[in-house]
Every structure is written in structure tokens, then in C-alpha cells.
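Sharing a structure, written as C-alpha cells. Questions coming.
Left out: one protein chain. Kept in place: all the others.
So, chain A:
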Amino acid sequence: MLRRVACNIVQSRGIKHTVNIKWVRPEYVPAYKPEKSGDLEGMPPIPESALGIDYALTEEIKEHLFSCLFIFSVAWLTAQIRYLQDTMDKFPRNSKMKQLVQERIDRRKKLLKFLRQYDYKKFEWLLEKLNIEYKAHPESHHKLSRKESLRKLTEMHCEDIRKKKLDDYRNLLESQQGPYLKQKLEALTFIRSEQIDLQMPVTVTEQDIKKVEQMLAEWTIKDQMKQQAQKRKKIIAIDLN
């Protein structure tokens, strides 16, 4: 008995996945890269007129410096990050510079997080002006593993199957609604006419019949739209093939 149970356990281990899921590990992207840091554009070329003491004392710079230090520091960090990112592309093994970029990216993210709490409108305006993406930190930081990824993919696959089955069942039930409503309409009108003819108390009001007519009209419109959508899908599928 025990041996049989043990055999079963051993055999169950060998069961292969019946679901055809192929996991592709995402390629490693260093954290200093623009796609990770959220910079949507690189460092623009600096015109010669924007150099030197004259530019540093212009109205524009003064205004930006003193009006909001918060925004100024984010912009200043962004400029530094973009410059360092360019340099990192040329010298990817420069570890000191890598550290500097990372520190600046993290500091900017922290500042943006606070700005979001203090003043959401300004935060959105700043993202638009500096062309940065802001993504919150994920709930948990952990190393990517094959097992966990496969589990997630399988869950997604199961969810898809469940959704497809439910959609099919819904379609089936909705397709049966039309004939049933027609039948119901006929039956109700017949009952009403019979009750009037036989001078019996009328239990079916005209409102009931109108309600069913309205439901039938709604169903026909929906059904036509569905059929048109299906036709379009078929045409697209034929074109693709």
C-alpha cells in the first residue's frame, strides 16, 4: 500500500506541463539607461549663447532659480542625469560614474514623489515640460525567477480560458433571448385577445406587451451590431491570411 502511494508521488512529479507556455526572460537593462530612469529625450545641444556669466544672470535663470527651488532642483538633476547617461554610453565600465547617475536618478524620483504629494498640478506640468515618465516603486523588490514567472503566465492563461468560456456562454444565452421574446410577445397578445373575447378578467396589460416589444427592439439592434462586428473580424482575418 505504502509502496503504491510512494510510486504515485514519484510519478506525479514527472507530469509535464500540458499548457503550452513559453517563458522569455526579459533582457537585463541597466538602471542608468533612459528607459529605466524615465527620460524620454536626451541632452539637447547647448548653444554658445547659453554659456558664460551673461546667461547665468539672465531673467529666465533668475526667475527659475528663485520661484521654486523644488522644480529647479528636479530640472538641474535631469540635466545632470542626461549628461551622465550620454557619457555612460561611451564608457559603460566607469563604476564611479554609474554610481553618480544612480544617486541622481534616485534623488530626482524622491523629489518627484514629494512634489506629487504637495502639488499634483505642478508635478504633472513638470513631467510634461521636462519630458520625464514617473512610475511608482513596485510593491516588492525581488529577483526574477523562472518558477514565479511561469506561475504568473499560467494564471493569466487560466484567466483567459475562464473569460472566453464565460463570454461564449453569455453569447449563447443572448442569442436565445430573441426567439424567446418573440414567442413571449405572441403568447401575451394571444392571451390578452382571448381574455377580451371570453369576457374574462384581463391579466395582461398593454404595458406588459409594450415592455416586451421594447426589449425585443433593443435585442435586435444589439444582435445586428454583434453580427456586423463578427463580419468585420472575419474580413480582417481573411486579409491577414
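FYI, a residue touches a chain if its C-beta (ideal position, glycine included) is under 8 Å from a C-beta of that chain, and two chains touch if they have at least 3 such contacts; residues count from 1.
Here is the rule we go by: contacts and distances are computed from a predicted model.
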| item | value |
| --- | --- |
| Name under which UniProt lists the unshown chain, selected from "Mitotic-spindle organizing protein 1", "Ubiquitin-conjugating enzyme", "Mitochondrial ribosomal protein S17" or "Translation initiation factor eIF2B subunit epsilon" | "Mitochondrial ribosomal protein S17" |
| Residue among A:139, A:197 or A:239 touching the omitted chain | A:139 |
| Where the missing chain touches chain A, by residue | 23-27, 36, 40, 59-60, 62-63, 66-68, 70-71, 114, 116-128, 131-139, 141-142, 144, 148-149, 152-153 |
